[in-house]
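With one protein chain removed, the remaining protein chains of the complex are shown where they sit.
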Amino acid sequence: MNERNDNLVPRGSSAGSSPLVCPKCGAPVAAAGTEAPLKCGRCGTPLSAGSPRAATSPIAAASEDRGEIILAIDRLSVLARNKPLISDVSLHIPVGKVTAIIGPSGCGKTTLLRSMNRMVELHHLQVKGTVRYLGQDIYGAQVNPVLVRRRIGMVFQRPTVFPTSVFENVAFGLRLDGESEDTVEKAVVSSLRRTGLWDEVKEALDRPALTLSGGQQQRLCIARALAVSPRVLLMDEPTSSLDPVATQRVEDLIFELKSDYTVVIVTHNMQQAARVADLTAFMYQGRLVEFDTTKRVFEQPKEKLTENYITGRFG
Amino acid sequence: MGAWLGSPVALIPLLILGAVVAVLLIASGLKDFGLTFWGFQYRFVPGEPDASSWGIGVFLVGTFLTASLSLVLATALSLALAISSVVYLPPLPGRLLSMVTNLLAGIPSVVYGIWGFVVLAPYFGLTLEPSLRDVLGWLPGFGGPASDIGPWGTLLAVFVLTIMIIPLTTALMREALRSVPRDLVEAGLAVGATRWEVVRRVRLPVARNGLWSAVLLGFGRALGESVAVAMVIGGTSIALPPNLYASTTTVASFIFSQLDSALIYPNLFVLLVEFSLVLLVVAVVVNLVAQRFTRVELATATTLGGGE
Partner (left out) sequence: MKVTTGLGDELTHTSGRMRRRILFDRVIGWVLLLAFAAVFFPLFDLIGWVASYALPTMSWATLTQNQVGTGGGLYAMIWGTLVLITLGTGIAGALGISAGFYTAEFAPPAVKRIARLAGNVLAGIPAIVLGYFGYYALVLYTHWGFTTLAGGIILGVFMLPYIFRTTDIALSNVPPSQREASLALGSSRLQYLRRVAFPIAFPTIFTGVFFAMALGLGEAAPLVYTAGWSSTPVQSLMQPTSFLTGGIWAFYDFPRSFGSFLALAFQAAFLLIVIVLAINIVVQVLSDRYRRRLAGLYE
């Protein structure tokens, strides 16, 4: 289906030592040639070999080796007028898995998710620390957010269909690329198939998308995101506005998407996290408290806070 | 406190509106709105009511011509201003520029008028009009001689009107673009569209009704502007303008400039009542249509931003 995933793991991508970080803005700096003097790619500060190295905080990775990391978040803080919304979060998201972010309302789940494809910038929030996609700092000076969002797609809390036809909704991203009508059609059909929506809407491709049911609209939004072949799909409480049946279908879909995409899903519904996620991160008051396999987070949490939350003592 | 007790107070604006319509209707006597009235003949013989007859045709053409041309310019500029401040500029400069744009709304129309009459007119006559004639002379309206009375005419009126309605249309368009659900804008960006692509494919289509309202209300404003237009349009000849450089007249500016004569000639007084009534009806219709599809706040557009 998505052939690009085959060569996801680049040659020679062994772990190596952690990269240098810029002392001024916290951006990682790839140690290119040893001869050239190093400069920070984001703010241009010159660096020496003695510059600090990126610290990987202990809970960045799940306790077991979960394979290749596609999104590496290190020491990330997001601030609104100097007030931190999330502080010092490190989280390494492995490829081809579903990672859930749970936590009480207002703890910063959405903010963390939106910092993974630079959507936070739309709210003029300040970002410190790094988010690396396949090793590349997505906040780097050379990187345009448009490209980030092509690779790292997003689905929102409520369905966000455009007031056009079903077909044009899915075709939205492809049209921007100026793809031929043929390519667009193929991609639309395959995205709709992928989301299981094809059989339901194949007679109604020209209907206004707003006439679909809520659950169908949400899956349409997923199809729209998939149509531009991202590698990562971020979902912010994608079922919170849906009824149980529609929720079930979306969860099934998420489970299937794992084979081709990496999914990060925010949910305040713990059962949902337990049902769909391989890994679960628990956040509390802007901090990442615990990150591990879903099973372990739910059955043998290391932190008291996590346990209290899981057992419903608050939140 | 009964709700119905307060209703007459809440309806003061409606009562005033009704009074204006009723009084003008009564004053006009409604007898003169025959075919001649809508025609293009204009023969006004002072002091000889029987020999006089008038049609509003020339005035309406002048009104719609100046209003539409200035609206075309103002729409393009306002759209650019609104998109710029809502989409592209960072919050602080965006807000400051919006405030500066709104300031223009407060400059008195007589001041625009005297600026147009004294400052802009020579520039139009000596520089702008000759070069327009050279470059665009082949286009209908842009060729032909300058007018005898000087540079005061249609083009100058269009220019001044454009500047005068920009604050209103910009404020309303800004509000229309802002009211596009944030979700949809972000959804567009999340698929990897650029800001411009989201403007083109999401914001403009979704805000369409609001944008049309802005255009219509700008049109209403331009139609009704009397003072500034009276000062710069020439207004000596009651004839269709052969080209953009020629003088013409509009309903509103004609009413405004005829005070002296209205005091003397009873039949001119009737004419002006009728003209006022037509202008009133056009303005009400334009406003009702503009407010039919979206909720726009004409009265607070340049202060509170035109919406609740």
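Per-chain numbering from 1; labels A and B assigned in written order.
Just so we're on the same page, contacts are C-beta pairs under 8 Å (C-beta built on N, C-alpha and C of every residue); 3 or more make two chains touch, one makes a residue touch a chain.
These figures come from a predicted structure and were not determined experimentally.
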item	value
Absent-chain contact - pick from B:L30, B:A51, B:M99 or B:L139	B:M99
Missing-partner contacts on chain B, residue numbers	1, 3-7, 9-14, 16-17, 19-20, 23-24, 27, 77-78, 80-81, 83-84, 88-89, 95, 97, 99-115, 117-119, 162-163, 166, 194-197, 217, 220-221, 223-227, 231, 252, 255-256, 259, 262, 272-273, 276, 279-280, 283-284, 286-288, 290-291, 296-300, 302-305, 308
Contact set of chain A toward the excluded chain (per top definition)	8-16, 18-19, 30, 61, 65, 67-70, 72, 80, 92, 95, 132-136, 138, 140, 142-144, 146-148, 151, 176-178
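Definition applied: only the chains that are shown with their structure count from here on.
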item	value
Rounded Å distance, chain A centre to chain B centre (Cα mean)	50
Contact set on chain A toward chain B in their complex	117, 119, 122, 124, 145-147, 149-150, 153-154, 156, 158, 160, 162-164, 172-173, 175-176, 221, 224-225, 228
Of chain B, residues touching chain A in the complex	90-91, 181, 183-184, 186-194, 197, 201-202, 205-206
